[in-house]
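Removed from the display is one protein chain of the complex; every other protein chain stays in position.
Per-chain numbering from 1; labels A, B and C assigned in written order.
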Amino acid sequence: MVFKPGDDISIVISGQAGQGLQTLESLLTRIFKLSGYHVYSCSEFMSRIRGGNNSTQIRVSSRRVASCTKRIDIFVPIHQGAMERFHDRITHETVILGQKDIVESRYLEQGYAFIEIPLKELSGRAGGAVYANLIMTGVLSGLFYVERQLMEDEVGRFFSGADNKRTQGDILAAGIGYEAGSSLLKPGQASIAIERADDVRHELLMNGIDAVGMGGLAGGCNFVSAYPMSPSTGLLVFFARHAADSGVVVEQAEDEISAVNMALGSWYAGGRALITTSGGGYALMTEGVSLAGCIESPLVIHIGQRPGPATGLPTRTEQADLNLVLYSGHGEFPRVILAPGTIEQGFFLARHAFYLAEKYQVPVFILTDQHYLESRYNVMDLDESMVLDQRYIVKTEPGYKRYALTQSGVSPRGIPGFGGGRVRADSDEHDEHGFITEDAGVRKSMVEKRLKKHDALCDEILPPVLIGPQDYQCLLVGWGSTFHAAKEALEILGRDDTAFLHFSQVYPLAREAGQYLERAKKRIIIENNATSQFGTLLRQYTGFGFDGRIMKFDGTPFMPDEVADELRSMLLKED
Amino acid sequence: MVFKPGDDISIVISGQAGQGLQTLESLLTRIFKLSGYHVYSCSEFMSRIRGGNNSTQIRVSSRRVASCTKRIDIFVPIHQGAMERFHDRITHETVILGQKDIVESRYLEQGYAFIEIPLKELSGRAGGAVYANLIMTGVLSGLFYVERQLMEDEVGRFFSGADNKRTQGDILAAGIGYEAGSSLLKPGQASIAIERADDVRHELLMNGIDAVGMGGLAGGCNFVSAYPMSPSTGLLVFFARHAADSGVVVEQAEDEISAVNMALGSWYAGGRALITTSGGGYALMTEGVSLAGCIESPLVIHIGQRPGPATGLPTRTEQADLNLVLYSGHGEFPRVILAPGTIEQGFFLARHAFYLAEKYQVPVFILTDQHYLESRYNVMDLDESMVLDQRYIVKTEPGYKRYALTQSGVSPRGIPGFGGGRVRADSDEHDEHGFITEDAGVRKSMVEKRLKKHDALCDEILPPVLIGPQDYQCLLVGWGSTFHAAKEALEILGRDDTAFLHFSQVYPLAREAGQYLERAKKRIIIENNATSQFGTLLRQYTGFGFDGRIMKFDGTPFMPDEVADELRSMLLKED
Amino acid sequence: MSSVYEPEHEIDIAWCPGCGNFRIIEAVKAALDQLDLDPDKVVFVSGIGQAAKTPQYLNVHYLNGLHGRSLPVATAIKATNRDLMVVAESGDGCMYGEGGNHFIHAIRRNPDITNIVHNNMVYGLTKGQASPTSARGFVTPVQTLGVSSEPFNPLSVAIALNASFVGRAFAGDVEQTAQIIVSAINHKGYALVDILQNCVSFNKVNTYQWYKEHTYYLDESYNPTDRDAAFSKAVEEDKFALGILYINGQNPVFEEGLAAYAENDTPLYMRGIDLDRIRALMDSMRA
Partner (left out) sequence: MSSVYEPEHEIDIAWCPGCGNFRIIEAVKAALDQLDLDPDKVVFVSGIGQAAKTPQYLNVHYLNGLHGRSLPVATAIKATNRDLMVVAESGDGCMYGEGGNHFIHAIRRNPDITNIVHNNMVYGLTKGQASPTSARGFVTPVQTLGVSSEPFNPLSVAIALNASFVGRAFAGDVEQTAQIIVSAINHKGYALVDILQNCVSFNKVNTYQWYKEHTYYLDESYNPTDRDAAFSKAVEEDKFALGILYINGQNPVFEEGLAAYAENDTPLYMRGIDLDRIRALMDSMRA
C-alpha cells in the first residue's frame, strides 16, 4: 500500500447505473462524518437507468473539503469498463482497488499501484452481485478505520424501510467488505493519516438540494408545484418527503406551464410557492414569469442548470442559463437572481428569496446547477434564527386597491378572503383597482410603479464575498457553484497577490462590483459555460472587461487542481 | 374653411370599434394614392370588437410621408365621445369636421374651426348608421378633389365579395358623402394645396404586414404555423390568403408550442417555415428556439411586439421584447435579429431572414411591432430580383453525417427522402451522425461548432444607416419602427449638427457601431420602451453609453413633431 | 332586486351589443345569488379573450391571468385556501385550445372548482379565427377553405376522462343556465359547464337562432350517472343535449387528499413556520 501520507484522500468509485453507487455514497459519507472525518462527495451519472458508466467521488479529510478534485488517490472500479473515462486522472500516485479482471491490463502491466479486492467472490458470499456496493462500503469503512458497529448501524438504518431479509444481507455484505478492508493495511505500511475531529460528528451533512430545501422551509414555503426535470427533481422530492410533516402542498403538474401558473394561484391566495425546474422547463414558464411581473405576484423559482441547448446533457452540469433567467418574460419588470456557491448560502438564499419575493412582490430566482445540487459535505451549523416569520400581507377593507400607487412602487398586498376588500389581479394593463385599462397615462404610471421596485431592490443587494488578500493584483471572479473550486484553487496556488470575488446575488448587481474590478490589475472570470454570460453582464454594468477567461462547457464541473493549473499558466504569462 | 395652405394634411377619424374605420382607412388610402397623392395611414384601436374609441390617422401629402404626426389638421369624430382622447392634439389650427351634436360643446363655444357634416342625416339617406364610414369616405374624397368615378370604382371593388345589395348601398353612401364633401370648399376659400404626382399612382401601397409577407414569399416561405395573437395575426392572415396561389402550407396551431415545433418539423423535411406571434406567445416558443439551436435547424420567427408584461395592452405598440428575443432559449447558440423600420426594409429583411436561416442553420428573428405592422404608405417599388432561389440543402449519401464538423461550423444539411443517407436530428447532445452522446470531448467540439456559426454570421451583418450629416455632433440612435418618426423629427429640427443612426439588424451588431458612437459628442437613444434595451446592448458591445434617452412606453408610437420637441429641448440644454 | 355581485364601480363593458356573454353573466349572477355563499370568499379566475373579461364585470375577487391558463391557477387557489369558492371561467379557445392540457389534467385531478366555458365556437377577441369547437367547414380569414379538423367535443372528452360533473347550457336561456351553474357549484369536485354562446360579430353560422334550433333539454328520465349513456348523448351531433350529462361522485377530491391538510385544516395563509420542526429536520442531518 502506497498512500502518500496525505490527510485528504480522494476516492472515486466507478460503476454502472443500477449498481447502487448512490447508496454507497450516502452510506459512506454518513459513516465517515459520524467517524469524525470531514467529507465531501459528488456523483456524476449518465442519462440512463442501467448500464453505461457513472462515478462517485468521495473526499475524506482532516480539513474541511467542499469540492471535487481531479486528483484520485483511490480508484475503485466495480464493473468492466469502469476505467475508460478515467485514463487521464489515474496516475502512478493512484491506488487501484478492486477485482483484478476488471482492471484494464495495462495498468497492471505498467506497475500502477493495485490492491486486489475479490469483489465477485465477496459479493457471492453475501448473496450475489447486487451486494457489490455494500461490499465496497465495507471495504472502504474498514480501510479508514471506521468502527464496525457504527457502520453496521448505519447500513441497518439506511435500509430500515426495506424488508428484513434484504437488510440482513446488506449488513452481512458490509461486514464481509469490512473484514477485507481493515486487513489491507498491514502494520508497517503507510497508513491513512486523516485526523478525526469530534465536532464533525455533530455537524450537518447536506447536499445542495437539502440546503435549498431547508432554506425554503425556513422561508415559509408551503406550496410546491413542479414537473420533474433533472437535475431539479431532487428538490421536488425533498418537499414531497416533507409535505406532511411541514405542511407543504406538493403537486406534480402536467407540465411546466401549469406548475408556474399554480404557483401564482397559490401566492394569490396567500400561499408561499416555489417552483423547481431546469432551463428547458423554465423556458416554458417564462410567460408565467411575465404574468408575475404584471400582477406583481411574489414567486420563487429554483432552476437547476444543466448543459443545453434543448435536451443537451440532462444529468450533467453547466452555468449557461443566466441570460435566460435574466431576460426571460416579455415586457419590462424587476426581478432578483441569487446563485449559491456553498451549502450555507443555499440555505440562506432560499430563505432570502421568500423574503424578497414577498416584500417586493417580484419573481426571485435561485439559480443552481447539477454540480451544486449533488455536492454533499458537512457544515458546522445553519442559522435557524433566519426563519422568516414576517408576512407581507394586509387585511383588506372595502374599496381596497391592489395596485395602489405608492412611493416605493410596492402596494399593500391583500389576498382573497382576508378582509372585506376585493382582490383583483389583472394580466392586462390595469388601474389601481386592478381593472383593465387602456388609458395611456395610467399605463405610464403603472410601468413606472413596477420599475420603481427595482430601485428599492437595489437597496438590499447581497454584496459579493472577497476571499484572499484585500490588496490583490489579480482578481478571479465567479458566481454560483464555482465557489469551492475557485477557493481551493487559490489555496493550492498560494499566491498573495491573487484573490477571488464570488457573487451569490447576480442580479441586481452590487454597486461595489465596479470598485472591486477596478482595483485589479488583471481580471479573470471563471464560468461553467462557453460565452461568459456573467462576465458580459459585469462588463455591461461596470464597464470593466476581463483579461482572461476560465471556461468549461463539456458538462463537467470545475476541479480546483485543474483551475489552479489554468490560473498558474495565465499568471505565469504575466509574471 | 381655414386650412393653412399646407401641402401635408393630417386627418384623424375617430370612431367606435365596429364603425368600420378599417374599411374607411383601406378605401381612402387607395383612393388618395390612385389620385396621385402621397399617403400614410395608421390605426390605433382598443382590445375590443365594438364600442370604446379607435382612431385612424391619414396623411395626404405632396411629399413622401411615412409616419404619423401629433398634429391634426382635420379631425373627424364619428361617435359621441370621439374627442375625449384627443384634447391635447386638437388645436385652433385643427378643423373639426362632423355632426354638430357629436362635437363637444366647448370646441364650438371656444371658436374652434368647425365644418358641419350632417352625418346622421346623410347616413340615413344611404340606408342607416352603418354607412357612416362610407359617407366619410365620400366626404374626404370630395374634399380632396378625388375623381368621383375613381372613388366609386374603388368602393365597388372593395365590396366585390359582399352581396350586391350591400355594394349598391356602399356606393350610394360614398356618393352622398362625395357631394357633401366637394361642396365644402367654396371658391375663394383656402383650398387643399396638395400636388398630385403621376408616378405615385403606380406605386405600391403596403403596410408592414404586406412588406414582411411579401418578403417572406420572396424568401421562399412555404410553411406558416401560428397561433393568433395581436398584433401578429395579420401576417398569418396574409399567408392564409396566399396559401393557394403561392403554395404555402398554413396551419393555425393549437398553441404556440405546437406552432414552433411544427415549423421545425417542416424545416427538417425541407420546408421553409415561418412562425408569427407576439411577445407572450413567443415566451412559450423559447424552448423550441433552443431546440432549433441544438438541432441546427433554420427557423424564421416574426414577432410583432406589443406592450407587456403579460397581456399588457394587446392592440398597442412597444419595443420591449428585444432582450427577450436576444437571450431566450436555454443554453448557448447563435441567432440573428432583424428589425425593419421601413416598408422596403420589411420586404428585404424578411427575405434575408430566410437566406441567413437556411445558410447558417440558425433561428432568425424579424422583430416588428404593432405600429410598424399597421403603418401603411406608398413606396416606389420593391426589388423583385431579391427573390431567393438558392437552397442550402444537399442530397445525402449513405453514411451521411448531419453534424459533420467543418471549418465554418456549418454542416451540409440533408433532408429525409432526398438521397440515401439517414438524417438524424437530436435534441440531446449528439455526435456528428446525430446519435446521442455524453462524451465530454464530443460535447466540447459540438458547442464550439455551434458557436463558430456566430463568427460566420458576423461577416454578413447589415450595417446601420446614417441619415443626416456625416460630421454630426449629436447622434440620435434608434432601431426598428422608430425610423420614420426619428427621420422626420430631424427634418423638422433642421439642424446640420445632428444625425440619426438606424439599426435594422440589431444582433449581431455591426462592428462599425462603436465608431459611429465614438464620433458623436452627444449620443441620444430613442426607443419605444422604458429601460432602453437597445441602448444597454450597444453599451455592452461598444462601451459607449448615452447622454439622453427618448423613451415612450404608454402604448403609443413616437410622433415626429413630439420627438422634435424632445430633441430640441435636449439640445437647447447643451447649446 | 339587484345582485350583490353587481359591480360597485362604473364599468364600460367591452362586449358587442347582442352578444351571448351578456346572458351568461346574468346567469352567473343569478346562480351566485341563489347560492348561500359568503361574497368575500368568491374567487373567479379567467384567461384571456372576450369571455375571460367576465370577472371584470362582477363584484368578486379575481385573477385574470394568461390565455389558456385559468385551470392551474384555480386549482392552486383552492388547494391554498379550501374555504374559497373558486370558478374558472373563460372562452372555448382559452380552455380547449391553448389550455387543452390543463383541461385534461384538471379533470383528472378533480379539485372542487367550477369550470364555466363560453363556447361561441370562434376566437372572438382576436377577430374570428376558428376555435377548437368550430364546425367543420367554418370559413374564417385563416381557415379560408373552411375548418377541416374534427370539432372538439368538450363533453365527450370530459366523460372519457371520467369527470366528476359535466353539464351543457345555452346562453339564450338565462334561467336554466343559472340552474345548471348552481348544480355545478354545489357539486363537490370539478364541474364543467360548457355554455353555447352566440358571437354576433364573428360567428354567423352558430347564431342565437341556430342554437335554439339545435338544442334540447334532457328530461327527467335521463340518468346522468350512466357513463356509457352519457357518452352517447355527448357525441350526438344533430342536436346538442342541454343539462347535466354526467355525474360521477366517486373520485377523490384533489385538495382533500393533500398531505398538507392531513392534520391541519387551516388555509395556508394562516399558518406560521414551525421552528421546532425546522430544528428537528436539521438535527436529522446531524446523525
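Operating definition for what follows: a residue touches a chain if its C-beta (ideal position, glycine included) is under 8 Å from a C-beta of that chain, and two chains touch if they have at least 3 such contacts.
What you are looking at is a predicted structure, and each value in this text was computed from that prediction instead of being measured.
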| item | value |
| --- | --- |
| Identified contact with the non-displayed chain, of C:I13, C:L37 or C:A259 | C:A259 |
| Touch criterion as defined above, residue of B:F114, B:Y145, B:F418 or B:F544 at the omitted chain | B:F418 |
| Touching residue (missing chain; options A:I11, A:L236 or A:V410) | A:L236 |
| Touching residue (missing chain; options B:I436, B:A510 or B:M570) | B:I436 |
| Of B:D73, B:D170, B:D369 or B:D426, the one touching the omitted chain in the full complex | B:D426 |
| Interface with the unshown chain - residue positions in chain A | 18, 46-52, 227-230, 233, 236-237, 240-241, 243-244, 250, 252, 254-255, 280, 310-311, 314 |
| Absent chain, residues of chain B that touch it | 34, 202-206, 210, 214, 217-218, 220, 222-223, 225, 242-251, 253-255, 257-259, 261-266, 268-273, 287-288, 291, 295, 382, 384, 387-389, 391, 393, 415-420, 422-428, 433-436 |
| On chain C, residues whose C-beta touches the chain left out of the figure | 97-101, 104-105, 107-110, 132, 136, 144-145, 148-153, 156-157, 159-162, 227-228, 231-232, 234-235, 251-252, 254, 257, 259 |
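We take it that only the chains that are shown with their structure count from here on.
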| item | value |
| --- | --- |
| Centre-of-Cα separation between chain C and chain A, whole angstrom | 41 |
| Distance between the centres, which are taken as Cα means, of chain B and chain A, whole angstrom | 45 |
| Residues within chain B bordering two or more other chains | 46-47, 52, 280, 310-311, 314 |
| Multi-partner residues of chain C (at least 2 other chains) | 14, 48, 65-66 |
